[in-house]
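One structure is given here, and the rest of the page talks about it.
Apart from one protein chain that is not included, each protein chain of the complex appears where it belongs.
Let's turn to chain A:
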Amino acid sequence: MSQKAQAQTVLRLSNITKRFGALTANDDVSFDLKRGEVIALLGENGAGKTTLMNIIFGQYTADTGAVEVFGQELPPGNPHAALDAGVGMVHQHFTLAGNLTVWENIVLGSQRLRSLRLDSKAAKAKIAGLAKRFHLVVDPEAKVGRLTVGERQRVEILKALYREARILILDEPTAVLTPQESDALFATLREAVGQGLSVVFISHKLHEVMAIADRTLVLRHGKLVAERAIGDTSREELAALMVGGKVSPPKIDAMPAGPALMRLTGVSTKGEGRAPGLQTVNLTLHAGQITGLAGVSGNGQKALSDLISGLVQPSAGGFEIAGAEVADWSPRRALSRGIGRIPEDRHHTGTIADFDLTENAVLETYAKDFARHGWMNWADAKARAESLIATYDVRCPGPDTRIRLLSGGNMQKLILGRVLETAPRIILANQPVRGLDIGAVNYVHGRLAEAREKGAAVLLISEDLDEIMTLSDVIHVISEGRLSPGFVRGTMRAEDLGQWMAGAGFAEAAHAS
């Protein structure tokens, strides 16, 4: 890293401050990025990481401060200026046109409007060259709508490289990726850095930051609170810097399994589009146990989650809850049978963005607990929202706030509270901590562990193997709609589970039987 200290400064932020009303999103932030360097911008949700990057990229205008790229100050608020200066950004939410092909997406926007004809041959050749140079394997003729999330991200990176980006900004690039895809992304980034590019990597996953960054900057409440060379720090220190105190994951003590609360016997469901359905799945959820479901994204997690949520019916097999066969299945029945559901997509499935916290708090229980003869009891509903806000530490101006204004973590705490407040016997937690900061992750995990101790059966679906292995009493792996046998806590190594995730174990099991 010493040779990098003398390297050219490619990006310099000086005293950036940005306020939104009373909120100071960035407070006097300054840093330099050198040629061939990866810096990680670390911080909790709402710490101001994305705002800062949007200022560099001209999406927002800073109140004070300046951005310099290769020694030239960028005119504020102009996205083209950053692009032209060689800054490329890969957003958290991709900005690709699904009905166009990969190469069309890549040249889109870098083509002059007036040029009627595209030199498609030259464009494709350039894309192929870039793809080879940076190990970004993707079919240029494929329609983007048909690509996996990982492939789409590669297209986004190719798009930036195609425009001669010398600085890549990646906003939470691994939030949507499987572990394998993340590894591939890191390989690409190392290659890019080796060829003189510079990278700003925004994340709150510490192990990734330790793996890829040279230097890390920690943001808290909009302020730059620390700067560490990766060699001089540790995960523990970074975690403490991020949240401003000590953190600890919940302890899962061994306890005997209770009775079976939910039993799937040979259950199949119809797939939906490209997402596979379940294929003769056997699964039993026991009281007082967290059952973890590991697997690569898109292998039937959605099918299982939808089934338990009540959104889809089993097409074959036996489905029992507390010993009674389930018939005429629906979300309302799932709720009335004591299933609490934390959905994968809290923004679109779990909440209604323009409803306030009160309305969202009673979304599932309004008919049963907050209405009489069709009349809503808003006073009680508001009291419930207030009690959830207090009990589950939801940081918000009050129950009348529209939920879209809350951060992801606080939104999730409200959903968690809504679920736990009904004392569910079975809890479905689908990606409950995706995109949350460490403080919120530990909080959610702690509450799930508490529910387990109180005798709930928890099904934890996650693509984060660490999360599954830390919390679960029993682990199943899902692959192409098939479910592995349950592995008891501590009997499996991550590598073995990885084999199953890749689908290897299923072949052997089928062979043996």
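In this text, a contact is a pair of C-beta atoms (placed from the backbone, for glycine too) under 8 Å apart; a residue touches a chain by one contact, two chains touch by 3 or more; residues count from 1.
The rule we apply is simple: contacts and distances are computed from a predicted model.
Of the names listed as "ABC-2 type transport system permease protein", "NADH-quinone oxidoreductase subunit H", "Acyl-CoA dehydrogenase family protein" or "Nucleoside ABC transporter membrane protein", the one that matches the UniProt record for the absent chain is "Nucleoside ABC transporter membrane protein". Across A:97, A:187, A:367 or A:504, the residue that sits in touch with the chain not pictured is A:367.
Here one chain is not drawn; of A:78, A:265, A:313 or A:499, the residue touching it is A:78. Of the listed residues A:187, A:405 or A:488, the one in contact with the hidden chain in the full complex is A:405.
Touching the missing chain, out of A:7, A:149 or A:376, is residue A:376. Touching the omitted chain from chain A are residues 20, 60-61, 75-78, 309-311, 330-332, 334-335, 341, 343, 348-355, 359, 363-364, 366-367, 371, 374-376, 378, 402, 404-405.
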